Structure formats: structure tokens, C-alpha cells
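Step one of this worksheet: look at the structure below.
Missing here: one protein chain of the complex. Every other protein chain is in place.
Moving on to chain A:
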Amino acid sequence: MVQEKLYLKGDKLLDISNYEFKSIKNALQIGREKTIQKIKDSDLKGRGGAGFPTGIKWEMAADVEGKEKFVVCNADEGEPGTFKDRYLLEERPLKVLEGIMLAAYAVGADKAYIYIRGEYSRAIEVFSEIIKAAREKNILNDNLFNSGFKLELKLVRGAGAYVCGDETSLINSIEGKRGRSRIKPPYPIEKGLFKQPTVVNNVESLCCTAEVMNPDSEDFSELGTEGSRGTKLLCLSGDLNRPGLYEVEFGQITLIEIIYDLGGGIKGSEDLRFVIPGGISTAVIKADDLDFPYSYQAFEKRGSSLGSGAVIAVSKKHDLLDLMLNVSRFYMDETCGTCFPCREGNRQINKILKAFKEEDGKIDTELISDIGNTIRLAARCGLGQSSLNFITSVIENYGKELKFGGKIYA
């Protein structure tokens, strides 16, 4: 039986009077530069989906001058299948707070935001209480532990828009605008919130920085394998006997073990068909290709990604066309509409799939693949770019098997 590695997961951390803030105290003691160096040395990659190295992001932000500088905690967890950030916000909010403080201290920001999706009413409630308590205890808005470092933190709640998980859309949303993505460059690090240098970090990434800086968990950055350090929270869902949240060490567990040991295998009598490894914006991994250690690189090699850590098991019970329509409808509804290849492309895909279902006619898989490539190349945010990964990967892997009419995908 595989053992979980517990760093991010654990007892509830809700009582600020009993929380020691060891990581931020450690950072204040060693100073900004060494803190950034430690995060860089830990080789921590962003856990929101894109996997950008956190230390490099912080270093670049620290070097930029601005009238103001902001840190934004991205808690707009919307990738279907993902619920790890909700867990951290509801049960371990003090770790999240400490991560925000670390980021702000390291890059030299004295204002921070946490943007929590509107549907997470419990998380919003819990985190509002934490901010209130932190203000009362002079952890926020004051000379923190007599270091001269001061941080203001404000919570903004989202209002139902998947695309705000993209950092530039999220920034627009905080500014009280429609959550449309911005053209990059300039990147948020140069010109983000209110045109000022802004660091946007995911909730889990920030919790990881708190582990890296915690003298009690010094081994955290040594865990894993080269290029994939530390642990990862996995959100298991779909056709599993034991769905739920698990924490694993990179490189030490295979996808087979994740599905059959942690997840308890497939429920019912049907076999597994494929795994969606990182939320519906990632390409599927077939059931006969699960015997590899969980790492950023292993998924990249297979043309997929570990994404947000949402591992969805899909058995042979389900009609693939129905699932493709389900995912397609999601993107059709959630595209922000700014880049027309994403807006119109996702609509066309839905139309093609629907026509295939209703008329049982022919499906032009080549056209789907073309639209997929166009969106990938022309959409300006990561959410749009990855919107067809699921559908095109299903067609690539199962197109022939499903006896799609018309042109057969090569």
C-alpha cells in the first residue's frame, strides 16, 4: 500500500493564537535575497497548472520597480475535477496566509489580494475570519514581528467565471472589470494589477513555499525527482472506489498506484478506459500506459500535463461522445469571448459533436483537429489554448475504435 506524504495535508490550522509562523519568521531573519534563493533552490514549480518556477517569478518581481507592488493569491479554483485549493483554504488557511506573506516579503510588496471564487462560500467565510484575526493580532497591517515589514491583505470574491483562473483575467476581475484576458507581454510581473508589478501565485504553490521555508520541514525540497520536487496534492474523482484528496511525493508513485492503491480501483464491473491526469484541459492517458512515476516530465513526454492535479478516472461504462459533448459544452459556456478562435472554435466543435450525435452522421475529425490547433496557436490565455486537449486526445486515441464516419484520424 502506498503511503501518503503529509506536508500540505494535515490537521486543521485555524487558530491563529497557536500558529507559530515559523516560515515567515525564518524568512525575515535570513532576508529577502536568501529567501528567494531558497525558493529557487527548491525548484518549486507553480501548482496551478502552468508549472512556472515560483522562485524565478519572485526573483523577477523583486527586481522590478513600481509605484506599488502587488501579490495576488489565485484562489479561483475552477478547473473541473479540482478541489485541493478549497481544502487548503477551508482547513489550512494559516498556511495560505503565511505563503502570501512570504511572497509579499520576498518581492517587496506591501499590498496583497486573495481572489477566491464566488462559489466557495465556506472558504470565503473561513478566510475572512483569518484575515480579521490576523489584523487583530497585528500580523497584518503592522510592523510584523518588529521587522519593519508591513502587509495589507484584501479578499476579493469572484462571481462565477472559469476564465478568471487565468492570471490576467483575474487581474481584470479584481479591478472590477469583465474577466477578459490581457495580451502578454507585458506580463503581470511588469504591468499587472493597476498597471503595477504583480506576482500571481496559486494557493497550493504558496503553501509549498511555506513548507520550503519552514525549518521543521527542511526535507521538503529534497523530496521527489529532478525537475519535480516536493509533494503534490491530488484530487481523485470519477469512477473510483475511494475518490478524495491525497498528497504524494513526486516520482515515488506511479499512475497505476494512484488509481488502484490510493483511489481503490474502479468501481463497478467495468474496466478503466483512460485517466484525465490534470483536469479537463489536459490530454487523456490510456489505461495501458499508467506505469510511470508521477512527475511533470513524465506527463510532458506523453503530450499531456499534470495540470492542477485533478486526476479523473473514466471507465468503459461511459459513452465517449457524451463525455466529449459534456466537456465541449463547458468550454463553449466558459470562453471569455475575447479571442474569436476560442469563442467560435469551441462553439463549432460543440455543433459538430451534436450533429454527429443527433444525426448519427459523419464526423470530420480532421476539422476538429484543425480547430484544435488554431485555438492552441491563436488564443492568448492558457485556458483557451488548452481547451481542446481533452477532445482531440480522445479522438486521437479512440477515433478509429469508435468507428467515426467520414475521415478517419491518422
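FYI, a residue touches a chain if its C-beta (ideal position, glycine included) is under 8 Å from a C-beta of that chain, and two chains touch if they have at least 3 such contacts; residues count from 1.
Throughout what follows, contacts and distances are computed from a predicted model.
Undergrad: Which one, "NADH-quinone oxidoreductase subunit E", "Spermidine/putrescine import ATP-binding protein PotA", "Cell division topological specificity factor" or "Amino acid ABC transporter permease", is the UniProt name for the chain you do not see?
TA: "NADH-quinone oxidoreductase subunit E"
Undergrad: With the full complex in mind, choose from A:K12, A:R122, A:K137 or A:K184 the residue touching the hidden chain.
TA: A:R122
Undergrad: One chain is left out of this view; which of A:G78, A:G230, A:P277 or A:G399 touches it in the full complex?
TA: Only one of A:G78, A:G230, A:P277 or A:G399 touches the chain omitted from view, namely A:G78.
Undergrad: Just name the one of A:K12, A:K137 or A:K177 that touches the chain not displayed here.
TA: A:K177
Undergrad: In the complete complex, the non-displayed chain touches which residues of chain A?
TA: Touching the chain left out of view, chain A contributes residues 67, 77-83, 86, 113, 117-122, 154, 156-162, 173-180, 194, 235-239, 243-245, 276, 280, 310, 312, 314, 318, 323, 326-327, 330, 333-334, 336.
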